[in-house]
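Left out: one protein chain. Kept in place: all the others.
Residue numbering begins at 1 within each chain, and the chains themselves are lettered A and B in the order written.
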Amino acid sequence: MEYIAIAFGAIFVNNVILNQFYGLCPFLGVSTKKSSALSMGMAVTFVITLSTMIAFAIYNYVLVPNEITYLSTIVFILVIASFVQLVEMFIKRFSASLYSALGVYLPLITTNCAVLGVAIDITVNSNKIFETDTPTFMMVTIYALGISLGYALVIFLFSAIREEMDAYPIKRNWKGIPIALITAFIMAMIFVGFGGIV
Amino acid sequence: MKHVKIIFTLTLIVLVASMMIYFVEGFTTPYIDAYNERQANLAKLDILPDYDGSFEDVSEDYDLENSPIVKMELAGEVAVFYTIEFGGYNPGITVLVGFDLVSNNIIGFRVIEQNETAGLGSVITEEDFQTQFDNLSPDDIDSIGGTTAVVTLGGVKTALNSVADFHSVEFQGAVLETPEERIIRLKEEITEVDATFTDITSDYDISGSPISKVEMVNNGSDFAILYTVEFAGYRIQFEDETRFNEYFVSFDLDTHDLIGLRVDKQFDTAGFGDQILDPVFEAQFDNLAQDAIDDVAGVTASVTLGGLKGSLEDVVNFHKSEIEGTHVETYPEMVERYKDEITVVDAIINDDSANYDLTETMVTKVELANDGTSDVAVIYTVEFVGYNTTDVVEYIISFDLDTHDILGFRVLYQNETIGYGSLIEDDDFYIQFEDMPQLDAQNGDIDAIAGTSGAPDTTFAFKASLYDVVSFHQTEFQGMIVETDEERQSRLWSELFPTATVFTKVTRDYSAHYDVEEFYEAYDGATYLGNIYHVKAEGASYSEETYLEFFLGIAEDNTFTGVKMWDDSETDGKADPFYLVEYSDLYLGEDIETDYTIDEVAGATMTNTALQYAVLQISIYHVEEYLGLPFARPANVDTADANLLLAFPTAVTFNSVYLDYAYEANIYNLYEALDGSGTVIGYVYYGYANGLNLIEFTWGVDLSGTTQEIYIVLESETWELAETQTYTTPQYDGTAGYFPTTTWLDNFEGVTFSSLLNTEIDDIIGVSRTTESLRDVLEIIAQFHSDESVGGAG
Partner (left out) sequence: MARREKTLKEIFTNGFFKQNPTFVQFLGMCPTLAVTKSVESALGMGAGVIFVLVLSNIAVSLIRNYVPREVRIPIYIVIIAALVTVLEMFMKAFVPELAKTLGTFLSLIVVNCLILGRAEAFASKNGVLKSALDGLGMAIGFTGGIVLIAIFRELLGAGSLTIWGDLRVDLIPEQYQISILVQASGAFLVFGVLVAQINKLIFSREDRNEVT
């Protein structure tokens, strides 16, 4: 039950994009087409979930025992960058089709602040999310998975809306980013409604 | 070469970066730590703003075992901070209190955590309250005020006094009176200074008395007796421990009056029970005559005061018999006297209980009274639960073995409300039972205890027990064979239709009703008299489902002929009053379609409500299904939209849908609440309750079954009595309360109907008639709403 609450909260209530403002650059940049949004969503899900698990392990088994938690930012970004590099190499080597789908988006993920943001949130700022200073590995994994699914969900929905919107005349100065932001505003309002469920 | 360069550069950069971070870390850490410490010491620094040193936790260095102190911190030589935990109205108040180490005054009081009633006890968190402690001498702790929540305030004072004592011992070198010294001082205060006390307890039998010690007091000659007495107060059970209050009382050996009384230990509620510690209260006992104990007053807590007085009466009796040599009747002697009084003088009583099965009856003992030649009477000892549900009332009642009428009645034990239920133990009440016909007792045809409106709960329970005893007696001594179910049914039926000769089952001729097991037409020969419905309906289900099974008679002219209970699964005894003929007769002759009123049955209001609801459902079934006519019901009563709007502020228009739903007597009207676009967003009930006077209200509920506001349209209740209760009445002006604004009504706002039906909302003592009746009606509406699926509600 607790896990369901965490997952639901991560996907809908504390939606990473609409509520926490992580990963907005790719959100606005890559979400013009459904297909690319879907690929980006998948890539992000993959990277966030795994890198969060790695970050959690490093934080609790390396940084905390050695009392060097102040290095978390620098360590996490290096881990994420290397990890993304590794994933890219791995996919390139073993699956050409997957690489053609995801490959372009992987380097972008390094600078997707959702990845680093979630890693920091579940370690340094864990008490804000789990109401405990020592969340379990399971809680963290579910949270990370929920967050990234929420990311994928919103970016996909958003791209679908934007595709439709392209067919309609929009005033010049509202075209592009501004109307996208207004759309995001309405989506964010809708997601606020999920807050009442938990 | 290239790779070497890459690796070298990367390593170098990382090293330089790490070095930089390392140095900055070393530089900033002290500041970050200082900030974190400041955060932790915020409350302390709030009290001591100019202090810039550290705080040293010295809890380990002191013995905090018997104090409310949980943490003790020194701010250098300046001050000491105690974190204390104690209970107010609710447990778990945590307070930080600072003492100056120079002046030894209290310099600040900050509530860290509390869970007191908002607006009352919670006042202790307010600045106005807390500033009272700025530079407060420990001697003045008792002078603080600022809240009417005496329990919370008492808790604060008691805890602070204890901390002040601790502080004065540890920091001012004060030597507190040891418990032994205190006891001697108290004893001397009520005898004489430097008197000698000799323990003579072993000379007496103190078993069965509250006395734990008897001492002879000597000042050259024996002049007084001092008793150490224990009694149960309000807070007897504390965690696993049983704690008794204790006092000393001295009697003059010459006049045998009291010399004085001092309370040694008490554990009762701060602000209430602990008033017995008040010197003014204690002074009342100075030179008090033995028979004037009852006049002592001045303690709000009736349980504590009652316990003290009761134990003191026992002490007086002990003193009379043991010291003065006067004979005092003992409890067994009293019982023996009572038994003689209600049978024959010098009767020989034989316990015959073993020969009877007492499992199904309220009778706990069966005794035969023999006049020397033969058994003349039987005495039953009976226990029942009256108004005080935590205790029983025990009485004896005797039946003549010849006429089988009642010979007499005496109460052996009761703990009912003094002046109300307690009047069951009264000669004036006893007298009616002398030679009372058995039938009167069986039918509960007796005077009410403390008058008709005095103690209805006790009276009802008592009548039910009488019925039980008479039935027992009839079975065991009059050879009346217990009715078989058929016999009982035919008796009940004939009570409903005395002239009926034929009953024809017609259940299958009509479409079924969930509550109707069977129903019958009653004929006198060929003349149709009416119907008997065999009903099994839902009872007063608080937590588990219960049922009420009864026969309902409806005469040909659409009036009731009575309600005969057959069986029930209500909480023990709750349904007993409904088996009485007098209850059934309440319905007799009432038109089933009019708004008849059946008086509330005290102590069983929920069952009564459930039963009446079932009767109404059957009435509707009778008219609509059996007679095939529309059930006449009162026309809806309209109320102004303004009153509806106050119950459902977000609605725009209202539309009566009263006729779409079943009839419910307490509902005047039922409206759909529509928003601006004409969409139904909820419902508003316009109903009434019979409080002290008529209460009319409107009550909104949205589509999810969540209540909106409740608005009192009309009332003229007296609300002053509620002033000291938990709930506040914002407009209470000191002389007249104002019921429509009481926060008690908040219980019914913003909650779901289902949670409302599953939680018990307290009525308010002092205005229980008002609150109980309104609450019951609101619960009926909540039930109606889901039963009738108003707006699709389940």
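Here is the rule we use: a contact is a pair of C-beta atoms (placed from the backbone, for glycine too) under 8 Å apart; a residue touches a chain by one contact, two chains touch by 3 or more.
It should be emphasised that the depicted structure is a prediction, and the values quoted were computed from it without experimental measurement.
**Student:** Of the residues A:Phe21, A:Tyr99 or A:Phe194, which one touches the chain left out of the display?
**Tutor:** The single option touching the absent chain is A:Phe21.
**Student:** In the complete complex, the non-displayed chain touches which residues of subunit B?
**Tutor:** Counting only subunit B, the missing chain is touched by 2, 5-6, 9-10, 13-14, 17-18, 20-21, 24-25, 28-29, 31-32, 35.
**Student:** Spell out the interface residues on subunit A facing the chain that's missing from view.
**Tutor:** Listed in rising order, the touching residues are 18-25, 28, 70-74, 77-78, 81, 110-113, 115-117, 120-121, 124-125, 128, 172-174, 177-182, 184-185, 188-189, 191-192.
We take it that only the chains that are shown with their structure count from here on.
**Student:** Averaging over Cα atoms per chain, report the distance between subunit A and subunit B in Å.
**Tutor:** About 55 Å, centre to centre.
**Student:** Would you pull the subunit A residues touching subunit B in the complex into a rising list?
**Tutor:** 70-71, 74
**Student:** Report the residues of subunit B in contact with subunit A in the complex, numbered from low to high.
**Tutor:** 17, 21, 25
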